[in-house]
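Worksheet: one structure, shown below.
With one protein chain removed, the remaining protein chains of the complex are shown where they sit.
Entry: chain A
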Amino acid sequence: MAQPQIQSSTLPPAQPAYVLRGHAAQVHALHFFRKNSRLLSGDAEGWVIMWDIATKRAAAVWKAHDSAILGLGSWGDERIISHGRDNALKVWQIRRDDESTFSTGLPVGDSVTRRKEPWLLHSLPVNALNFCAFAMCSEQEMKVGNEKEMRDRNETQSGSILVAVPGLQEGFVNIIQLPSEERLHTVQVSNEEKGVMIMALQFFYKNEMLHLISGLESGKTSLQIFLNTKWKTLFRSATHSQPILSLGLMPDSSSYFTSGADSIIGMHVIESMSKAKTIQTKHSGQQSLTVRSDGKIFATAGWDSRIRVYSTNTMKELAVLKWHKEGCYSVAFADIAGMDVAESATTTDSSCGSDMILRTVKQRREDKARQTHWLAAGSKDGKVSLWDIY
């Protein structure tokens, strides 16, 4: 039998390891959490599904927002942040032990009935006129220690966090502290007249300073830092001719990648402020861009229904993943940095005593699911494909 498509490579086309079917609407946001054992997905109707990666089944389903989900995040292991187009940013608490009490009825089967919702910790009114999702980072109080340490600490302790959302006024970003719900800053990211609608945000500490990257409708990105109680624009660059759609930050915060409605991917090195390196992918409309936690590869989800994986180093295309038949809207990597063998061993140790071998089958499967280098892609067809690559 002749393959319907002529493949230039010798390998057969990659197949997803699993396809999570559950959303009736487009999948807009994906987020791995709880050490990769759970995957959150949010769709255009406001439904959020928490998937158990080990069993590939829904662990909790609820309608978080009345309108499309823009972004999903986690705050520690038990708090989920969802950002919806209904002008709300909500923080939900979902304890491990409570998980069994939630509905697992998928919205594709029944999208009318309301499900039990997790405990709502915060609900902030935010602006969500455009499609820009929130950005968050853990607030640094101690200004010591290197990046890695902080990162670890931030992950384990879920202290206060900062959340950045586009402000009501075009070109402004509000930075809110949680759990105090206090608005700390309002930053003007662009002083231009037109095309200043914020499309994407990234927000991080580097060298003990808050950095804020914003991608604008005009295709420009701008980097602000918080220095001496004032926000200062570090640089602006115009690499895209179309609105920016997504920003991907390297884990060491050394550089970031941009993708937009056009077919360009840009790489900006924060330190050098030199001109951005760009590649022409010839596939316009790259809705989502994510860098893996080891900083080696990044992936884009494109309107052409393909997921593309690139090397961060060379920016060369490494793989094209084709399964969805409709445009892909979001892509997420499982966190692999903290998932070295040694570390997973210690986690098992702590969870089931000193006898490593006495792990049950279930635990083994969970470990396997956690250690797998998942790439999740959500598409307009409401499905989330899981790929086990690289």
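The definition used in the following text is that contacts are C-beta pairs under 8 Å (C-beta built on N, C-alpha and C of every residue); 3 or more make two chains touch, one makes a residue touch a chain; residues count from 1.
Here, contacts and distances are computed from a predicted model.
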item: From "BHLH domain-containing protein", "Glycerol-3-phosphate acyltransferase 4", "Aldehyde dehydrogenase" or "ARM repeat-containing protein", the hidden chain's UniProt protein name; value: "ARM repeat-containing protein"
item: Identified contact with the non-displayed chain, of A:Q15, A:N191, A:S241 or A:S272; value: A:Q15
item: Selected residue (touches chain absent from view) among A:E170, A:D304 or A:D381; value: A:D381
item: Residues belonging to chain A that touch the chain removed from view; value: 1, 3-4, 12-13, 15-16, 18-19, 21, 24, 54-57, 108-109, 323, 325, 355, 357-358, 360-362, 365, 381, 383
